[in-house]
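Of the protein chains in this complex, one is absent; all others appear in place.
On to chain A.
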Amino acid sequence: MNPALQGLLTIVIGVGGCVAYFYFSNLFVDKVLFPPRGPNAGRNINRANMVRPWLFLLPALLALGLYLAYPVVETLRLSLTERVRGGGYEFVGLDNYRQMLSEPKFWEGFNNNLLWLIVVPAASTAFGLLAAQLTDRIKWGSFAKSLIFMPMAISFVGAAVIFKLIYDTRPAGQDQIGVLNAVWLGFDGGVGSFIWLRLVPAILLLALAAGAGALAWSLIKPVIGREGRNPGAIFAALRLLGAALMAGAVFLMLRQTLSVFTADFPYGQPQTWLTIPFWNNFFLMIVLIWIQTGFAMVLLSAALRGIPEETVEAAIVDGANPFQIFFKIKMPQIVGTIVVVWTTITIIVLKVFDIVFAMTNGQWETQVLANYMYDKLFRANDWGVGSAGAMVIMLMVTPILVWNVYNARKEMR
């Protein structure tokens, strides 16, 4: 049968089946099982009302259970078993996990995923916040917003093609058709190159380091400042840990700043961007940042508009400058939304597959967990290790899952 016809038929059967199910099951309960008349009318009405929610929920619960809840359990089971020759499975304990942990490709994917987890949500949220804050102040803001939002509609695969064109490389001497190489060949080691490739990145890095340093200081200040009302050892330890992490970040950034000045750039040679180890991860991340910034912008823009005008007006009257207004008045009021944006993008990053699959397929040290898992499941046909990889992704999602459920319950009360 023609697939289009089959599709139409499925819509009719699916939709018709759903309607028929809901209609007739309700009819059955009302007319046959618990008719609201006769001697037991009152009891029957109560019983029908007890049953009805479950009638409404049944198809959804079946689908959710079968397609989302059952696979979690089944994947856990598969990750603890090994396929035996000639069919059947055998329980092997944690062997799959042990094998996975001994593979360098897994660690490559894991480390890259961590890098993605730090860079992509941070960059998307930052750009989204910038775009939201700027577009809310101008007349053609909504038009600008919809253009920045547009990549949301583009598939990861389509975006991969778009950016492959940008990263395209032609041999030296030919006209470059990739924008990045065309720009790169514009640098010749002169004053312009010094400003754009050394000075500007160094200033940006120093600014980031300053931000991280300020954060570290604000974390550490209450702990060393007022010994008298110490809020608790765990709290203080967490703050110290955070401050130590931030201090580490500051150190790394300062070292990076130094290396920006000493690095030897291969001017005049077209680069194959996607094969430069470590940095190629960033060229892949740019694709996802490009897509997700619009999402962050839409949510943050709504949050910024929800800020009561009085708070901003009061700050202006008190003589606050625009930066103080933004960081001290607006930011604290949209922190909740920032967390929502951050966690949502984090989940998307953990599942990122298409971009890596289409652009490098994990070569040149760009592996990520989802692609590693796909490799194991469908190329190596090793369901045990593949399922173990899937469980690692599930494990990384779990904190956000718990946090979301906790918040949703708090909101409902």
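Note that a contact is a pair of C-beta atoms (placed from the backbone, for glycine too) under 8 Å apart; a residue touches a chain by one contact, two chains touch by 3 or more; residues count from 1.
Methods note: contacts and distances are computed from a predicted model.
The chain that is not shown carries the UniProt protein name "Alpha-glucoside transport system permease protein AglG", picked from "Cytochrome c oxidase subunit 1", "Fumarate reductase/succinate dehydrogenase flavoprotein subunit", "UDP-glucose 4-epimerase" or "Alpha-glucoside transport system permease protein AglG". For the chain missing from the display, the contacting residue among A:Val32, A:Ile234 or A:Ala408 is A:Ala408, taking the whole complex into account.
Here the missing chain is touched by one residue of A:Phe34, A:Trp116, A:Phe163 or A:Trp184, and it is A:Phe163.
Of the candidate positions A:Ala60, A:Val191 or A:Ile234, contact with the hidden chain is made by A:Ala60. Interface note: of A:Ser155, A:Ser259 or A:Gln363, the residue touching the hidden chain in the full complex is A:Ser155.
Residues 3-4, 6-7, 10-11, 14-15, 18-19, 22-23, 26, 30, 49-50, 52-54, 56-57, 59-61, 63-64, 66-72, 74-75, 78, 127, 130-131, 134-135, 137-138, 141, 144, 146-158, 160-166, 168, 175-179, 182, 290, 293-295, 298-299, 302, 309, 312-313, 316, 322, 336-337, 340-341, 343-344, 347, 350-351, 353-354, 357-358, 370, 373-374, 377-378, 383, 386-387, 390-391, 393-394, 397, 400-401, 404-405, 407-409, 411-412 are the ones on chain A that touch the missing chain.
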